[in-house]
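With one protein chain removed, the remaining protein chains of the complex are shown where they sit.
Order of writing sets the chain letters: A, B and C. Residues in each chain are counted from 1.
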Amino acid sequence: MTGPIRVVVWGENRHEKLDERVRSHYPDGMHTTIGAGIAENLADRCEVTTVTLDDPEHGLTEDVLARTDVLVWWGHAAHAEVADEVVERVHRHVLSGLGLVVLHSGHWSKLFVRLMGTTCTLRWRSEHDRELIWTVDPTHPIARGVPHPIVIDEDEMYGEFFDIPVPDELVFISTFSGGEAFRSGCTFRRGHGKIFYFRPGDQDYPTYHHRDVRRVIANAVEWAVTDRPGRSLPTLQRYDTDDFFTGHDYTGPIEDEA
Amino acid sequence: MTGPIRVVVWGENRHEKLDERVRSHYPDGMHTTIGAGIAENLADRCEVTTVTLDDPEHGLTEDVLARTDVLVWWGHAAHAEVADEVVERVHRHVLSGLGLVVLHSGHWSKLFVRLMGTTCTLRWRSEHDRELIWTVDPTHPIARGVPHPIVIDEDEMYGEFFDIPVPDELVFISTFSGGEAFRSGCTFRRGHGKIFYFRPGDQDYPTYHHRDVRRVIANAVEWAVTDRPGRSLPTLQRYDTDDFFTGHDYTGPIEDEA
Amino acid sequence: MTGPIRVVVWGENRHEKLDERVRSHYPDGMHTTIGAGIAENLADRCEVTTVTLDDPEHGLTEDVLARTDVLVWWGHAAHAEVADEVVERVHRHVLSGLGLVVLHSGHWSKLFVRLMGTTCTLRWRSEHDRELIWTVDPTHPIARGVPHPIVIDEDEMYGEFFDIPVPDELVFISTFSGGEAFRSGCTFRRGHGKIFYFRPGDQDYPTYHHRDVRRVIANAVEWAVTDRPGRSLPTLQRYDTDDFFTGHDYTGPIEDEA
Partner (left out) sequence: MTGPIRVVVWGENRHEKLDERVRSHYPDGMHTTIGAGIAENLADRCEVTTVTLDDPEHGLTEDVLARTDVLVWWGHAAHAEVADEVVERVHRHVLSGLGLVVLHSGHWSKLFVRLMGTTCTLRWRSEHDRELIWTVDPTHPIARGVPHPIVIDEDEMYGEFFDIPVPDELVFISTFSGGEAFRSGCTFRRGHGKIFYFRPGDQDYPTYHHRDVRRVIANAVEWAVTDRPGRSLPTLQRYDTDDFFTGHDYTGPIEDEA
C-alpha cells in the first residue's frame, strides 16, 4: 500500500430509525460511529466512507467496490433484504482481494454465510452480560495495543457452538458473566481476500464507542488489506508441461479432451 | 457406530457413456469401481450402494440421505446439471452430520464449492504425468497403511494455487513429473459434518483400480463418520441466564427486543 | 489396534501423602482414580496400569514404555524431581509413536514443556471457581458423549494467556465463574505421537470422579493411539534420485560432500 487504505463501512441502518435507544447511542447511525473509530485510530493512513442498505444497490456498486480496499459490515435485522446480486458481487470482490471485516450480527449475513459455507449460527442472549475479551494470539497484529482482557461492561451474549469453519487464526476468546464462551476474533483467508470476524457490537449497547473495540476494528482494517497488485479472481486454467507461467482458459470438460 | 457404515457412492456416469477409453477402464461406471474399492477394504464394516446423476433426484432423496453415513462424490463434465435443490439438500445433510468424501474433479462441483465458499479453482493438465503422493501427517487415520510416497504411474495433473480455505488438516501433498505441487488430501469440518477431499482419479486413467488410492478412500470413509446421535443442523437459539441446556427458537431480530 | 489399548497412568503421588484433603478425595492416589475412570469407560478395550514418581526410574523404564500405547500424566509439586534421563526417554517414545494425555498441572512438567518448546505458563487461582467446558469441535472423537457444556462445580482456575503453540485442534474452551477463559482441550501431533492436553483436575477437588471428565480422558486415550506398525523415531536420511523407498543413514555434513 502506498496511499491510504480506502475503507467503506456498510451499515444496515434500520434499528437506528426504529428504536430510540439505539438512536441515543448512535444518533448518526452505527456505521458513522464505526467509521469514526477507524479514522480515529488510523488517521491519515485511511480514508473512510459509509454506505447503507437503503442506498441504491445498497451503496455497493461495482465501481465502489473496485476502489475499496477493505469493507466493514454491520447488519442484523434486514439480512434478507440484501439483494442476492449484491451479495454475489461482494463475494466475488472478496475472493478477488477485497478485505472484509464482519462485525457482530453480521455473522448471519448472506455474505458471511456464503463465504463460510456453514450455518454461522450460535447461542445468544441480550441481558446486559459483561464481556471479557482475552487475547490468545498475543503477537497477532489485530491484538496490538489492547488490554488483556478487554472489558466491555455490558453487551449481548454470543456463545458456542458457533458454527463456522475452524478459523485460520483464533485471536480472541470472549467470556460472558453468564458463563458462556465464544471465539470472538477469527481470521479466514478466502481466495485472494482476508476476512476478520469480530464479535462485539449489539445495537442496544454503546459498544462502538469503546476505545479498545475501536482499536481492534482499526487493527483489523490494516490487517485485511491484500497486498497484491490489481484485483483478480482465482480461475481454472490449463498449463502446458514446462510452462509454469502461461495459463490457458478452460473450455469445458468434454471439449478439452477432443 | 454399532452397525456397518452406510456408504453411498455418487457417480456422474457420463464420460463412461461417451468415451470408449473411459469405458475400457470402468465398464460398470467409475462409481462401481470406487464402491468396490471401499468394500474391498472395509469388508463387513460397510454397506456400499451407488447412485448416479441420471437417477430420479440424482439418487439423493431425503430418504436416501437420512440413512447414509458417508457420501462419496465423483463428478466432472456435468456439474451444472446437478439440481440446485439437490445441492441444497445434500449441503444441509453434511452440516447436519453426513460424512462427505469428494474425489478429484468433484472440487468444482456445486456442492463442494458451496461448502468451501471459494472458487475451488486450480491449474491442470492431462498429459500422463506421474503423481507421487507424500504423507505429511503420518499419524492421521486417513494415511494408515499406504506407502510413502504413493506412486501413480500416470494421471491428470492438478497444481497450486488450489483456491480452497486452509484445510483443517493437510494429510497429503502431491507432486507431478512436470514439477507441480498440490494439496491433495485435505480435511474440513463443517457444521456437524466431516469432509475429505482427495485428488487422484481422472476418468482417462485407471486410478480407481490402484490399491493405495482405494485404501485412502476407504480410510476416509471410516474417518468421515460423525459419531453423534441423530442428524441435526446447528441452529440459532436464545439461552436464558443460568440455563445452559434449554435453547429457545429464534423469533426474529426486531420482535425479540419487544 | 487389534488387542486392548495398553494404558499407563503416571502419577506424582505427593499431595496425596502430604495433604489429608487430597487423600480424602483420592485415598488410593489420584493416578488410581484416573485409571479407574479410563477402565470404566473403555472396559475391555483397555488394560490400565499405574506407576508413580517414587517407583524406580519413576516406573518408566524402556521396557515399560515399549509395551505402552498411551501414557497419561499427572504431576504438579515435583516436576523438578523427574529425572532428565527419564524425560528424554519418554520424549523419544512420544516422537516414536507413544500416545500422551497430559492432565491439568502437567502443563508445567518437563516433558510437556520440552514437547511444546514454549514456557507453557498461564494464569491461575485456586478459589473454587465453577468451570464450564464448551465444545468448539463437535465432531471431534474426544468430545463424544459429553454434555455441552460440561459443568464442574468447583475446580482451580486456569486462564489465558496459555503459552503453548497453536493447537492442531482446539476441542474445548473453559470459562470460570471469575470470568477467565482457557483453551482447555488441545491436540498436538509431534513426530509419530499424538498428544492431548486436558485442563481439569486440581488435587484439591474431586474432579477425577466427575463422569464427564472421565469420559473425555477415556476418549482421549482412544484417540491418542498411533495406528502405525512398530515404534519408530523420524530420522534424517539421504535418498538417491528415483529411489523413494531406500533411505541411507546420515554420515555428517562435511563427510557427505567428500
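Please note the rule applied: a contact is a pair of C-beta atoms (placed from the backbone, for glycine too) under 8 Å apart; a residue touches a chain by one contact, two chains touch by 3 or more.
None of the values given here were measured: they were computed from a predicted structure.
*Asks:* Who touches the missing chain here, A:20, A:227 or A:249?
*Replies:* Only one listed residue reaches the unshown chain, and that is A:227.
*Asks:* In the whole complex, not just what's shown, which of B:61, B:177 or B:237 touches the removed chain?
*Replies:* In the complete complex, the chain left out is touched by residue B:177.
*Asks:* With the full complex in mind, choose from C:27, C:147 or C:234 the residue touching the hidden chain.
*Replies:* The missing chain is touched by C:234.
*Asks:* Footprint of the hidden chain on subunit C, which residues?
*Replies:* Those residues of subunit C that touch the unshown chain are 18-19, 76-77, 95, 105, 108, 114-119, 121-127, 129, 159, 161, 163, 165-166, 168, 178-180, 188-191, 204, 233-242, 244, 247, 252-254, 256-257.
*Asks:* Hey, which subunit A residues sit against the chain that's not shown?
*Replies:* Spelled out for subunit A, the touching residues are 97, 132, 137-139, 141, 144, 147-149, 151, 168-169, 189, 192-194, 226-228, 244-245.
*Asks:* Can you list where subunit B touches the absent chain?
*Replies:* 130, 132, 134-138, 148-149, 159-162, 166, 169-170, 173-175, 177, 179-181, 183
In this section, only the chains that are shown with their structure count from here on.
*Asks:* Where the CA atoms of subunit A average out and where those of subunit B average out, how many Å apart are those spots?
*Replies:* Centres of subunit A and subunit B (C-alpha means) sit 29 Å apart.
*Asks:* How many angstrom between the C-alpha centroids of subunit C and subunit B?
*Replies:* Those two chain centres are 32 Å apart.
*Asks:* I'd like the Å distance between the centres of subunit A and subunit C, where a centre is the mean of that chain's Cα atoms.
*Replies:* 37
*Asks:* Specify, in ascending order, the residues of subunit C that touch 2 or more different other chains.
*Replies:* In subunit C, 132, 137-138, 148-149, 169 touch at least two other chains.
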